[in-house]
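Following this message is one structure expressed as structure tokens.
Every protein chain except one is present and positioned as in the full complex.
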Amino acid sequence: MEIFLQQCINGLTLGGLYALIALGYTMVYGIIQLINFAHGEFFAAGGYVGVILLAWMAAQGMTQSHPWLCMGLALLLTMIYCAMLAMAVERVAYKPLRHSSRLSVLLSALGMSIFLQNGLMLTQGVYDKAYPTEMVSGLVTFGGLQISIMQILILSTTAVLLVGLNALVFRTNVGKAMRATAQDKVMSALVGINSGRIIALTFAIGAGLAAAAGIMVGFNYGSVRYDMGFVPGIKAFAAAVLGGIGNITGAMVGGLIIGMVEVMAAAYIQGGTEYKDVFAFIILIAVLYFMPTGIMGENVDDTRV
Amino acid sequence: MNRNMWRVLMLALALCLAATGPALGAKLKIGSLSPLTGPYAADGNDIANGVRAAIAAIEKEGGIPGFDGIELMAEDSACDPKQAVAAANKLVSAKVAGVVGAYCSSATIPASEVLAEEDIPMLTPASTNEKVTERGLKYMFRVCGRDDDQSVAAVTFLTGHLKAKTLYVVDDKTTYSQGLADNVEKLAAAKGIKVIAHDHVNQGDKDFSAVLTKIKSANPDALYMSLQNSASGALMLIQARRMGITAAVIGQDAVYHPQLMEIAKEAAEGAYLTFGFIDENTEAYKKFASAYAAFGKPGAYSGYAYDSAYVLLSAIKAAKSTDPAKVKAEIMKMDIQGASKKIKFMANGDSGSNYIIRMVKGGQFVNFWDPATGKTY
Amino acid sequence: MSGPILELVNVTAHYGRIQALKGISLRAMPGEIVTIIGANGAGKSSTLMTICNVLRASSGDVRFEGRSVLPLSPDRLPPMGLCQVPEGRRIFPRLTVSENLDMGAFFRKDHEAIRRDKDMVYDLFPVLKERRRQPGGTLSGGEQQMLAIGRALMSRPKALLLDEPSLGLAPLIVKQIFAIIKRINEENRTTILLVEQNANLALQLATRGYVLETGKVVLEDDARALLGNPEIRKAYLGE
Partner (left out) sequence: MTPVSRTDSARSWLMFGLGLCWLFVLLWPLLGIGADGVLSFAETFAVWGRIAAAALVCMVVWRLRRSGSLGFLDAPAGSLRDGMARVAAGVPRPVWLIALAALALSFPLYTERYAQDVAVLVLVYVCLGLGLNVVVGLCGLLDLGYIAFYGVGAYTYALLSIHYDLSFWLSLPIAACLAAVAGCIIGYPTLRMRGDYLAIVTLGFGEIVRILLNNWMSLTNGPNGLLGIKSPGIYLPSLADGFSFEHLYMRKLEYLYYVILVLAVFTVIAVRRLNFSRIGRAWEAIREDETAAEVMGVNTFLLKLLAYASGAAFGGLAGVFFAARMRFVSPESFSFMESVMVLAMVVLGGMGSIPGIILGALALIALPEAFRGFELYRMLAFGGAMTVMMLIRPAGLIPAKRMGKRGEEAE
């Protein structure tokens, strides 16, 4: 039982990170029906910029005196940085193709993904970059459960971000405009919504969340690396689809499910660690077979290739 | 390190541009194959830099008579059989005198077949899979050790020093890491150690919490960690220690990289690794260290790559020709102290292994235990 | 204001290589109800889409309050007071009724006035108030039309373009909606440009009318005169 709970926490942490990345996929997909291949790169860039900022703060001696402030500040700045990066990518590589076939944009996104990944490699080097994990260390023991402070931090930050995003999308006018644009771009223009700006904002928010995930992955696992966006990118994409792509709550649920399945498969199925991705995908396929639009998917209209 | 890297890249680009410029005289061309991009780019660049360092060292010693200098074609094998073969073909077309590489055994094997068709000598600094030299290729040499020898060293250490009763094995499913882990599992079982389980993780995984939670509840005496990448090793160490796993951790040469301590910091302390014995007091090592200084800290394979290139170039120098048969004869004659080990090739192209146990202590790798003598250093 | 509030001068537009509008000229004076009638495919909806710049005019000019709006993107027009209720209503199906109305006032910042306007719309269409928490997509056709008009009103338009408000609705509901259109026109002096297939109803409501055929204006007259025109009666009023 203890081990089970322990694994639950592991799954929750991982799932929360997937959910943060999946949100960017799902929001962008919802609004312009693009599978943003470059999204994983925003996550990786976030991890790097975070560690760079922390290095600078450490050199100023700030990390010793105000560790929590530094982490918060680094998180915030990194999110802003990645939002700017995403807006630039959107402007350069996606916006000119707004009226072209969706596969053209997909390919442009792929090109951007390769470009950004190698850009990171060239500027940051091929070696892993270590995170100052000593800033947050320690375990909390609940009964027999051991939870690291970092895990608690990740879970709470993720929760705050998710709640904040929900409030943004469902409560504010801008959020409503995002949903309106996703549903009908022409009509939203006819009521005075600048869809270009709303799309850019969507990219910015999605990338900001991915950046937050990047920084937390850095802290949790101790290092970042230029190609780290790829695998979580695929998983998060799967999570977004599992939840019903375009649906924000769906992405959160999908992320948590994928994270849980992975951890549980690795923990409780013989030979499960090597096949854990298989289980994740099998769950995905089974769900989609019975619910072809995902767990929370609305009926998307028949827009295809 | 960041800006250093940038400088290295600039230098590489400049070298490359220079290489494509008009040739002033007959230059001796050699090639290197290693993953310069992709997940193994770290080790791949170490290899390319090791070769560059060897060229610098040889040129400092007066170069090779009859040639106006040595030119390196550093090709990217990306650890992908397809690209490795393309790169090997490119080297063949460029008529290189010999090739140092590749890294991943799955790239080395098909690439070596291409080179073998044209009788181009190939010296691998890093592919430890037994098959590399066991296919009867005439011009295939291996400067690093072999997986089977490495597993022996690890198991000897388990029984001889750690006196472990139970063992947990984890690998990340590459040709190399799994082959090694399988050997360890087999040998350990034969030696009477109880292998609790042999789990696999995937390359590129960052989260090992699921498997580590299992390990924690199994509470083995030792954990054999066979991963392809030092950063993955560091991640596993951090997470294991954070969870409170106290088992002795034994890694292998792919985890052996200064990165391990950089990332894992104190979590790496006390970890054991099997690695070729490097005597840092030899003349050869000092020469290597000074030649490599321009490229930063040596990685795990920098020394082997340096030795491979050094052997190749000295053989060409001695043979006064690039004729493969003559070069091979010189290589076989060679019996020298290299930067990484004593080099003397056997008939099949292997040069023997000298694995010892090293340990992380105070953020440094130190020699710890010698399986041949069963003594701590 | 003396000049026309909305004026089209010789506007042409294309869908790919197909010319949809072949030189449309029309005008609407402030406070007028102008109707455009014509058969399917005559270019009625294209005319409205061109006014709002969703369909780009190839030549000619569109002026709103004397200023050319062609260089502006569609989302700049509602703030100027030019608003369209497009064909098929185009409710945001997964936004609630209340959120749909909020979107109508998206560009406005005067929260207090927005709230009052919303109450005004709820007064106009009490059924929307009942259903304000319901997603727009679950409304019936008539309710959706009301919502669409209500959403447009939220932007306080000076000129309202209505595309086929009667489409697919029961006669009773059509009558209701037309009554409301008249009320909007009378209460706020909102200029209305009404595109309709139901020529009879439209001409009864309007002050003036234009008849479109294959992308051209073939007739322009007082609504009453058009209603009395035998050719029109034959072609569009089913006699």
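For clarity, chains are labelled A, B and C in written order, and residue numbers in each chain start from 1.
Keep in mind that, in the parts below, a residue touches a chain if its C-beta (ideal position, glycine included) is under 8 Å from a C-beta of that chain, and two chains touch if they have at least 3 such contacts.
Values in this document were obtained by computation on a predicted structure and should not be read as measured data.
Asker: Let's see if you follow the contact definition: name the visible chains touching the chain that is missing.
Answerer: Looking at the entire complex, the absent chain's contacts are A, B.
Asker: Taking the entire complex into account, which one of A:Leu122, A:Val140 or A:Ile269 touches the absent chain?
Answerer: A:Leu122
Asker: Write down which of B:Asp80, B:Asp205, B:Asp253 or B:Glu330 is the residue touching the left-out chain.
Answerer: Residue touching the chain left out of view: B:Asp80.
Asker: What is the set of subunit A residues that contact the non-displayed chain in the whole complex?
Answerer: 29, 33, 35, 37, 48-49, 52-53, 55-60, 81, 84-85, 88, 91-93, 96-108, 110-124, 129, 185-186, 234, 237-238, 241, 245, 271, 274-275, 277-278, 281-282, 284-285, 288-289, 292-294, 300, 302-305
Asker: Just checking the interface: what residues of subunit B touch the absent partner chain?
Answerer: The list for subunit B reads 1-3, 6, 9, 12-13, 16, 20, 36-37, 74-76, 79-82, 85-87, 89-90, 92-94, 104-106, 109-110, 113, 117-118, 129, 131, 135, 173-175, 178-179, 200.
By definition in this document, only the chains that are shown with their structure count from here on.
Asker: What kind of graph do the touching chains make: line, ring, star, complete, other?
Answerer: Contact map by chain: line.
Asker: As a quick test, compute the distance in whole Å between the mean CA positions of subunit A and subunit B.
Answerer: Chain centres of subunit A and subunit B, defined by C-alpha means, are spaced 35 Å apart.
Asker: Could you list which residues of subunit C touch at least two other chains?
Answerer: Residues of subunit C touching two or more partner chains: there are none.
Asker: Going by the touch rule set out above, which residues of subunit A reach two or more other chains?
Answerer: none
Asker: Enumerate the contact residues on subunit B facing subunit A in the complex.
Answerer: Contacts found on subunit B: 1-2, 5-6, 9, 37-39, 41-42, 44-45, 173, 199-202, 204-207, 209-211, 213-214, 217, 230-231, 234-235, 238-239, 242-244, 259, 262-265, 267.
Asker: Name, in rising order, each residue of subunit C that touches subunit A in their complex.
Answerer: 52, 54, 73-79, 83-84, 86, 90, 92-95, 99, 102-104, 106-107, 151-152, 155
Asker: Touching residues of subunit A toward subunit B in the complex: what are they?
Answerer: Per the stated touch rule, the residues are 3, 6-7, 10, 13-14, 118, 121-128, 130-131, 133-134, 137, 139, 146, 148, 217, 221-223, 225, 227-228, 230-232, 262-264, 266-267, 271, 273-274, 276-277.
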